Structures are given as structure tokens and as C-alpha cells.
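Not every chain is included here, but those present sit where they belong.
Labels run A, B, C and D following the written order; every chain starts at residue 1.
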């Protein structure tokens, strides 16, 4: 792999601001309650989290614990009802307006009246990129997710996994500094998933992006992350934050190492603790 | 439907039997279909063969051809007999008509079941089915009016309307030009256009949404009838006043539909736009307008018929002596009801073509909507 | 009581005062009749109503009645309470119109819906084309009111002496600014507001008898209306379901209408009939009102039975 | 980048009052109306002054334009006074009361709207479920609307009204009512048919597939899927239908022999050139229409809320 590898510490020092200069997301005592027809639902409770520039942070937790909600708060798609949050040291709204991030939704959310290529083109058009640049990015990113040849198909003509991949290509085409991804690989088979995991990691290592990633797969979380945030069931709380010290240019092989299995076991325990099944 | 498909030919046999056995003429018990000579026998045979064919092979090209031949032969015979039976039609006549109709319906069911195909053949088929339906509508109309001797100042028979239509083409063309080409088209474009623009404006400025929409509803719910005399007062006798009425009539449906349509996008699709920090116009053009298209077309279609009605009604309140509404109102007063219906036929044709064109555009531009994907 | 349905040509107004008075004053009841009066309106062709069986007897203008007769609705005039025509063309003086010779190139408002026949006959007589152009007149289909004249959209408009003319005056245009051409004066008057029934029904003597009673009571109503103008106007007002009429206007109308019904005891004057037919036949043109001299379009049987001499 | 893309989600946004914006818009309209009345009526007023040989000042002219008997455009306060006089100042049963006329029109409107919506629904259901109906009937439903209603209204009168009144022996009022309701029905079924054909076909394919896997009958798929999914379309169509149904009732009041009702009132105002009365009737009609449309809109919100769809 030819990507330039820089240890995390080194880059942090390279920043112009001191102290928490590298803090991309800073969440303090955040909570969120939904009002529903049969009473309020507390989705997030007293969350603290600090994501540094260049981090790859995974959220993992039982279904319905608030991972999506937390990601949406970061993206300014949901307003917290308590606590504070900054993204790139400004409010999430300002960050959103500055197009600070790319977002991959849990469902594909493709527009049915646009072909796959034009769906990927959508954010690029909005950003006002010139046509040649748009075409290049579309071609590159569709190839990356192995969808070359499907440019002219409409979303309803693709399988579920293909739609999901198209939506990943759409987010990557933006080439954002901060990537927010909500179970992007949920609908993919193991081989494609492994492949995309590696691609994502390469991209991350090469471009020094910050990634916030929601997943259900423990190995995936351990393989990808520099930091794993384990959440408890509703109201979502952070029960554990686990650091993963693997080098940035790790390969799939590390999944067989004892260190890997140890971290995975720790995550699994944290996760199990939050569940109510006693089998 | 398939069970009824089996039942139909049997009822047809019964009807055929009645047509053969019962008198055609209420005043002459011996006037029977078989005694009508060779044409009578041809009709009987054709009906019998077609009914038999549709019992044996419900769906086949041969059956379709037989059905088409038999039902038109039956209808032709009934219409041919009709003038001589005016006022004293017998049960045999009605049985003949009914049997022919039943077989025509069987044919329509068969044609409708054919999978839609692209190209001119598919288009022809799409036209053929409603035309068959319409033809039978006209046949029944003709038969009822003549058989029961309805005074032609009330409802004239289609044959008389057709004759009038053919002999009055220059007048009809001039009326069409005045009402449709001038008033309707201008009013429709301005009305739909301004309804759309105001909808965008209302959407853009929340203050207007809260202030203008309720008041707008009030103003634009003004009944066209009341508007027409005022528009004639303001814009004079010629077509601009009619166009103004059309503008008012088409404005409201467009406004309501566009406003509804602009709110129709899925929350997640809107969220996507938010993550791109898309500005108002970007999310309007790239998300909300495409999503609103089905609603906008709904308004365009409703308006296409509304516009024509509005223009014609408006001409009742003052006009130069040309125009479809003028002709209708004048000729009613002159007891020339056949001319009235000729004008109505032109209006119906123009309106249907207008609607059809918009429906075609709709299909081409909202092909992705679930209602077309099925 | 014997039911009779009368279809009027126009809305409830003093133009039909005789019938309303006869009903209110119990003249019909006295004859043993139970009369229903159906108001008309701009979209009601009484000829069509009677052909459809919606009325026993109608009031209409003779040109329209004769035209219908040719179209297969055999209407017969049984009585003629109106002696004179109230039709006229009213022009603004500032248009420079002084006589019918000045109509050339002008814009004239005309009522259609079967009311245009007298006008067409007149223009034919003057030799003016109604298709516009320098040697013809531009015709507008006039709406329900007199606005085209007031707003100067037309140089002349059709008016009835008893109705629209009053409205023009009401609108503030003094008579001095107007010039009027009465159809009576131009020799193109046609009979208005006669009573018509279907021909086949007259074969039944009982029906003739019923109509005789109706006509006798109606003429009594007209006589009463002539004698008591204000009361008649009030009766009309009470019968107006729209509640839109004003008393002043109905009183004016009653006064003018009385001038037109004066001189008729109900019996059709053959000379008037002949003149009307002649006028219509002379109109000619592309779509003539009537193409041939009608026969059997009137009868004195009813008025005779009613004892009107 | 200048603007916030999409209004914040409703949850975080307290519904602000409508009173202030509506007031501003109404005031703006009133001002425009007065200005319009001034300019439209100015010529008539000048003519009137000229007849009296007076040279009017601007304020005299303004005063005259706002108080004419037969203005081109009556001033708002004239219409308001007339409305007041013909509603509050009259017993509601009086023939001069707009409340009375409003009720006459409203009853026919509601009857026509009810029957029309039902008919429209039935047609849409037939068209969506029976392919031979879809192909043969739909074009004729469209064609039916291109027949100018006023042209067939007199025939409804003659064939319908006279049949009911003459041959069937119904009372004049009932026949008149039914004839009007028929025209309302004729006008209002169409938007419902068009909207509902679209609406009944709007469910996602996957939702329809689900019904197939249950081998649900057409009827079940209708009640459990197509109908609920089409409700937003139904209500939009019904809003148009009820407005148009009022128009139908008013149109229907012309040829049934101008009698009672807002339409008759409008026309009568027209015959006698009483502009103020026309405008009062017109305003009453549009207030009625707006109220009716608002009621349907309100029902819409309640139903969607009860279905959990109002988000």
C-alpha cells in the first residue's frame, strides 16, 4: 500500500491551535428526548464524547439504543434537549452549513427519479463542481463500490446491497473531512464488506479523514476503529470507550491476532452487559 | 373477472335465442329476425359463431375477430331496422341489441387484458378500447332517442348531430379558434403559471404561507360564474375577459396541489439535502419539485378540463358573436339542439386531446412514480 | 282544483304582473284552477320546457315560437295580452348616431338566446351586414345588464322600455344624452309575451276549456294591474324569491308595461300576426328565422271560449 | 451560502400565530381594493360631475368613487355594509337575507358533494381494480368533464327537473334541489376520481407485494393498504371537489328558474346592475367556500393525525 502513514500523535501536533485543537466533535452531557403520541421517549442521556481529528470512532450498541440519533445530532438533523455539542468547534448547524461532513444513511435514501450516476452527482451539483470533475468523481466512486456499469439504472432496478453501495459512493464523492456513516455495510456480504472495509481504511489513512461509524459487527468495529464507543440500551448512555492501538495500515490479517480477539472480547462483554437476555 | 368471462357467452346465447324467437316489431308479431332475409341470417349466424367461439377459447385472436365481426353486424342490423320501428320496437329488437352489446363487452374485456405494448400497435390498442366503449354509448343513445321518439329539441340522435357537425365545419372552426386557441390556451398558461409561482412564493416566505394562504383560499374560491360578468366589465367583450376567467378558475387547483406537493418529500430525503447544506433553490429543484410533480400534474389535468368549461361559461355573459359558449347559448334559444351537441362534441374532443397530451407528458416525466412503475 | 303550470320567459318581475295578480287576488281560484308559476331566466327556453312536459302553457315571443314550430315543437298562440312591443335600441348621443343610417361601422349590443330575431329582421331590412366591416355593424352578445353602454363598450344596446331603459336612467345617464329607436316606430315590431300551448293538446275540448278559464282569469289580472299599479308592483315583489328586486324599479316597470298591454283584451289581432310573420320572412339571410309562412300557429278557439271579443 | 435550506422540523418549531400575517395581508388587499376602486370608478364619477358641470377636487372625486350606486368596483365598506344589512339586519328566513340564500345553496352543495365524492370514489375503485374499466371508462370520465356544464344544465332542467317535478310529481323545491345537486355531483366527482385513481395506485410496490404474500383479496388490499395510502390524495381532491361543488350549485341555480340561493342572488343582482349586491353575494359565496374548504382541511389533519401520519 502506498498511502502515507502518519502516526496519530504526530499529526495532532502539526495543528496550529494548542490544547484540544484537534477536537472535531466535542459532546458534553448531551441528552435528547422524543415526544411521541404515548409519552416522551428518552433516546440519549448524558453523553460525553470527544472525537479528535483523524480518529476513526465506531458506535456499537444494542438495536434502538440511540446510535442513529447521536449521529443525527452531530449532523444537525436532530436538536438535543440538553447538554452541549460542537462540531469543528462551532455549532452543528454552522458545521452543516459549512458542509463539514458527508453522511451515509442507514437506509439508502436514493432519489427514484435519478439514475445511479445522477444520484451520486447530486451533492456535487449542489456544491457547484464543474462537470468534468463531477464525472471523474462519479466514475471513481462507483468503481470503488464495484458499481461500474450501473450508472444508467434507476434505484428500484438495483438490489438492496447495490443501493446501499450507491449511497456510500454518493457520500464519498463529496470528499468530506468528516464522514458520518450509519451502518453503511449492513446489507453487504462478507466479501464485499471486507473489501469495502479495506478501501475505507485506505482512504482514511491516505486522506486523514475523521470517521464516525455506526456498526453492529464487533469484528468490523475492532478492525476499523481507533476508538470504540459502546452504548447501553435506552436511554442511550456511553458505557465504555475502548481504544484500539492497531497501526493505521492494518490489514485483514490482524483479525487473527490475540490482541484483536482481546479487544473484540472486551467489546462483546460491554455489549452483552447492556442486554437483557439471560441466555 | 374470469368467471364472468365464462358467463357472458351463455347469456349471449340466451339473448340470441330471444332475438330469433321474439318479434322485432311490437305492432307486428310476425316480424321476426329470421324472416328479414339473408342479412338477418348472416347476423344470426355471426352472433352464434362468436358466442360459441368465446365459450371454447376465451382468449384467442380468432375469437376476437369473430366477436368484432358479430357485434358490429348485430349493431349494424339494429340500426338498420331502427327507423322502421320508431315508436313500436319489439322485444326481439332489444334482445338483438343486447346480445350484440354483450359480445362487444366480451371483446373489450379481451382487448383490455392484452399486456400494454410499446409502439404504434400499443397506442392503437389504447385508443381502440375506449373508442369501442364510446361507439356503443352512441349506439344506445341513437336507439333510445329514435325508439322512444324523444323530441329532438330535447335530445337529438347522434346521427343528426353528426350531420350537423359535418355541415357546419367552418362555423365550428371559427368558434374553436376564438374560445380554445385564444381564451383557453392563454388563460390556462397564465393561470397555471401564476398558481405555480404563487405556490413557490408562499412556500418561500413563511409569512405569506400563514397570511396569504387562508386569504388566498377565500379569494380564489370565488365561483367562476360570479367572476364572469365582472371580468367582462373589466376586460371587455372579446376573448381576454374569458381568458381572465380561466386564469381565476385554474389558479386555485394549481396553488393547492403545488403547496401540497412541495411538502410531499420523505423526511429522510429532506435530511439528505440538509446534510449537503443545500440552499433553498437547490433543494427545491433537486428534491421538492420532482417530488411534487405528480401533484402538479394532477392540477394540470384537472385544470385542462376546468379551463374549457370556464371559458365556455364565461361566454354566456357577453361576447362577440363567435365562440363555443356563444354558439351553445344562442342555438339552445333557437331550438337548434343538434348544433349545440355538435359544439359539445367539438369541446369534448378538444378537451380530451388536451387532457391526453398532458397525461402523456406526465407519464414521460414521472415514470419513476410507483403508480407508473407497476 | 284543476292544476295548470305556467312557464314564464323571464324572472319574476312586473312584466308578468297579470299572472301574479290573478293568482294573489284569487282570480284563478275562482275559475277552479290551481296555477303554478315557474319563473324563467336567461338560460330557460320556455319552448324546451313545454316540449319536455314541464309546463302546460308558456309565455314567449312570437319569433321564437314560430322558429320552434319549424323545429318540430308545434306551439300555438292562444292569447296575446301584449299589444305592443317594448323592444328598442338605446344609443349614446355622443356616438354621433342620429338615425338608423348611422349604424354603419358601429358596435351594437344584442340579446341572443332566441331574442335576436327582431334585431336580425331589422338589420336585414336596413341592408346592414351583422358580420362587422365598414358596411355592416359589429354585434356583441349583450349580457344581463346595461353596463356595455355605460362603460362605452357598445355604441347602442338593446333595452326594453320597461326594464333596461330604466336602469340606464338609474345609472345616471339623463335621457338628454340618449337616443332611442323603438322597434314599433321602425316598423319591425314583433309580438312579445304571448301565451302558447302545444298543438295536439288543443284537440281535447276539456283542455281548451281549461285554457279559456286560465286566459279569462289572467286578463282579469292584467286589468287589475293596470288599474292598481302600485299594488300590482308590490304583489310582484312579494313573489320574487331572490329578494333582489327593488320596489322603485318594479313600480317603474309596471307603469311602462301597462302602456304595452293597453289595447289588448287577450285576443290575438290577426293584423299584428301577419305583420310579425312578414317581418320575419323578410329577414332572410343565411340562417333565416322561418323559411316559410307558418300555418296553424295561432287560434282564437280559446279566447272565443273565454268570451273575449 | 445565504439561506437555511429547509424549515426546521415541525417538532422543534412552535406553530406561530396566524392572526398577524393574515391581518397584514387583509390590510394590504383592502388598500389595493380601495386604490383599484378609485381608478376603476374615476371615469364614471368624472362623467357624473361633468353632467353637473362641476370640476371635482381629488378628495371629492375619491369620495364619489367610494360611494357610487352602480360602481364598476364597489368600495370594501360598501360591500361590508351590504353584507351586514343582508345578514344581521334581516331575519334568517327572509328572502332578503343572505343567510337564507346561503343555506339554500349550501344544502345543494353538500348533497352534490356527498354524492359526487361517493361516485368519484366508486369510479376510482372500479378503474383501479378492473383493467377493462381502466382502459374503456377513464377516457370517458375525462371527456364528460369537457362537456360544458352550463350547456347541459338546461337539459338537466328539462329532462331532470321537469321529469321530477312533472312526471314524478316531486315538489318544485325538491326537484330544484335535486337538479342543482346533480350539477354539483357532475362537477365534483371528477377531481375525486382523478385524485383517487392516483392515490389508490400510490402504495410502494413492496407494500403491495406484502399483500400478495398474504394472498389478500382485492377487497382486503383495498381497505388495509390502498385506501389508507390514498387518504392524502382523497383529502386534496375533496378540497377541490367541495369548492367546485359550490360552483356547481350556483351554476345550477341559473336554469332552474332563478329562485332562491346565492346563484340566483348573483344573477338577480346582474339583471338589475346592482354591483354592490353582486359583490356581497360573491363575497358570501367565497366565505362559504373557504369555510367548506377549511373544514375538509381540518378533517384531513384530524384523520392523518389519528393515523399517526401527521409528522
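Heads up, the rule we're going with is that contacts are C-beta pairs under 8 Å (C-beta built on N, C-alpha and C of every residue); 3 or more make two chains touch, one makes a residue touch a chain.
Keep in mind it's a predicted model, so treat the numbers as computed, not measured.
Overall stoichiometry of the protein chains across this structure file: A x2, B x1, C x1, D x1.
Basically, only the chains that are shown with their structure count from here on.
Relative to the whole-protein C-alpha centroid, the nearest chain centroid is that of D.
At the far end from subunit B, in terms of centres built from Cα atoms, lies A.
Between the Cα centres of subunit A and subunit D there is a gap of 52 Å.
Remark: subunit A and subunit C have CA centroids separated by 87 Å (rounded to whole angstrom).
Centroid to centroid, with C-alpha atoms defining each point, subunit B and subunit D lie 23 Å apart.
Multi-chain contact residues, meaning those touching two or more other chains, occur in subunit A at positions 97, 156. Within subunit D, residues 1, 4, 72, 150, 154, 158-159, 205, 254, 270 each touch two or more of the remaining chains.
Contacts from subunit B toward subunit A in the complex involve residues 266, 268-269, 271-278, 282, 286-287, 290, 366, 368-369, 373. For subunit C in complex with subunit D, the touching residues are 5, 11-12, 36, 38-45, 48-49, 51-55, 143-147, 150-151, 167, 170-172, 174, 177, 240-246, 249. Taken together, the subunit D residues at the contact with subunit B in this complex read 1-7, 9, 16, 18, 20-26, 29, 40, 72, 130-132, 134-140, 142-143, 145-152, 154-155, 158-159, 190-191, 194-195, 198, 201-205, 208, 232, 236, 239-240, 243-244, 246-247, 250-251, 254, 263, 266, 270, 278, 281-282, 285-287, 289-290, 293-294, 311.
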